[in-house]
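Yeah, one chain of the complex is gone here, protein chain that is, but the others are all in their spots.
On to subunit A.
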Amino acid sequence: MSLVELHAIHKSFGELQVLKGIDLSIDEGQVIALIGKSGSGKSTLLRTINGLEVIDDGAIIVDGKKISDRDADLLGLRLQVGMVFQQFNLFPHYTALENVMLSPQVVKKQSKADARKVAEEMLIKVGLADKMMHYPDQLSGGQQQRVAIARALAMKPKVLLCDEVTSALDPELVNEVLAVVRQLAEEGMTLVMVTHEMRFAREVCDKLVFMHQGRIHETGDPEEVFANPKTPELSSFVGGLA
């Protein structure tokens, strides 16, 4: 059984149909890249997986349990599915350490000492042992994004969603963030990422999902998909990037 199953997901914004029936299963430990042009629905799809976008139709099943749009269900869902954003979205009024400690304390009711222990562990893991007491505006973009990853990990999610986590970074800062994501993948973390880093997707991911006009257009092993795109759309998408 898959960790996360999406069945016939439909989502519209007003008249605009963004997701037109998506089926996708995510296995434990799998690393999936969602690729496609802007407007293809890949970010929206990612955001439905932790309930940031409420679906109009279809089903999301996590660990065998169907998620309804009741608040209690959505909260439960978000405890299992973490998310990292393009714009980091760190809390500017807290230090790096406090950013990571906050949610375990507030949401999981952990003691301050326990939360601190986990937070320090996570910040060390992302290579920021010496930046714990810094405020977000004292950190570079790459450092901020690594704090954001540590913050999501401190909640011990089963799946981590990454929404274009390197797109807002200066080129020289991209690699330090990708290195952390790669490390997570190697440790067996289940990851779903929207990315434009094709080389990274090819090296790290188990499965590539190409989205086009609100549908999954083509999917498969990254090497295979990149080497032999079956549809002209993917072919031109890959070609356009090369």
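The working rule: contacts are C-beta pairs under 8 Å (C-beta built on N, C-alpha and C of every residue); 3 or more make two chains touch, one makes a residue touch a chain; residues count from 1.
Convention: contacts and distances are computed from a predicted model.
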item	value
Options "Acetolactate synthase small subunit", "Amino acid ABC transporter permease", "Cupin domain-containing protein" or "GntR family transcriptional regulator": UniProt name of the undisplayed chain	"Amino acid ABC transporter permease"
Residue, one of A:L52, A:A179 or A:M198, that touches the chain absent here	A:L52
Residue touching the undisplayed chain, where the options are A:A59, A:V107 or A:A227	A:V107
Absent chain, residues of subunit A that touch it	50, 52, 71, 75, 78-79, 81-83, 85, 87, 89-93, 102-103, 106-108, 135-137, 148, 151-152, 155
